[in-house]
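Note that one protein chain is taken out, while the other chains of the complex remain in position.
This part shows subunit A:
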Amino acid sequence: MILLQSPSRFLLQILQDRVLSGEKGMDIDCHAVEFDDVRYHIQLLLGAEAAFYPNFSMRNPKVMVLSVALPLPSPEAILCDGLPLDAIEAIKAAYGPVVQILDPPKDGFDLTMKINLTKLPPDEEQRNSILTQIASVREVVLGAPLKVLLKHLASKTVAPNVDKLVALVHRPNESFFLAPQADKVTIVYPMRFQDSIDIVLATSFLQEFVEARRTAALNNVPSCMWSPVPPLELKGVPAEALNANSGFVTFVVYPRHVEGKKLDRTVWNLLTFHAYVSYHVKCSEGFMHTRMRRRVESLIQALDRAKSDAEKLKKLVNGGSFKRLVCTLCK
């Protein structure tokens, strides 16, 4: 796996296996936490508990409710009603009649949706695609403002808030910044890591990342820069938003990167850039450990070969050492 996938496996599995298998009399109540503190709570309610929800019918007394909690926003990010801008519209556009937003959301969550299982399309392929969409709720909600901006870029129209720096929620208490212009969007990520080893690895990973961008095969990808100090685009941003310990990564996205079908992938990849780096940092640590373990094994082998024959002979047939045998005999 090189890139993270957009639909959450956990939600997808529950939606596909449990709901459609038509298992009766089983209620589901599961919660899960994803990277960057996105929390899910999915419930399949039966009978009396379900009656509290709107459009409840006795004929089909099953209600599926999905709640999502988003990462804690940093002060500079703009929200409306606790959700990123345009998120409600994005949900409505993506799911249509299948999903109904409940207001107010459940305690401790930012968004609660009721999934109308009866309104799922009967065709299996269509149904699967809408379930996959529901499982990618994270992309739909968190990516909504980014998608709007990039859509403006794709159509080369000027967004209403052009030339103004936009901060978007990325991780708990952290945001990344967009500087939209008519012909390009500059995206800046302040990179922060907790562990000291992670900081070093991430820094060198990012430098290599920029280096890799320069190879001939990747001429058409968004240009990418890394710098240890905040780039000029971030002028006027409060200082506490700029204390990155692994430097700043800047991408410049042009209209050709967000044409047609590429838009969704671009949104998701930009949204999870930090998770992507952190995943690869962990992978490189794992890889190094594998190498280290292998090296130790080969060194031990070398040591074993270097042992003199006399030492080897001291081992008796029954596995006990010669020394211990002498001790017991002396007693």
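In the analysis below, a residue touches a chain if its C-beta (ideal position, glycine included) is under 8 Å from a C-beta of that chain, and two chains touch if they have at least 3 such contacts; residues count from 1.
The rule is simple: contacts and distances are computed from a predicted model.
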Q: One chain of this complex is missing from the view, so tell me which of "Trafficking protein particle complex subunit", "Mini-chromosome maintenance complex-binding protein", "ER membrane protein complex subunit 6" or "Actin-related protein 3-like" is its UniProt name.
A: "Actin-related protein 3-like"
(Q) Can you say which of A:S175, A:T203, A:S246 or A:S278 touches the chain missing from this structure? (A) A:S278
Q | Selected residue (touches chain absent from view) among A:K92, A:K119, A:K262 or A:H289 | A | A:H289
Q | Interface with the unshown chain - residue positions in subunit A | A | 1-2, 4-5, 8-10, 13, 29-37, 72, 172, 194-195, 198, 275, 278-279, 282-283, 285-287, 289-290, 293-294
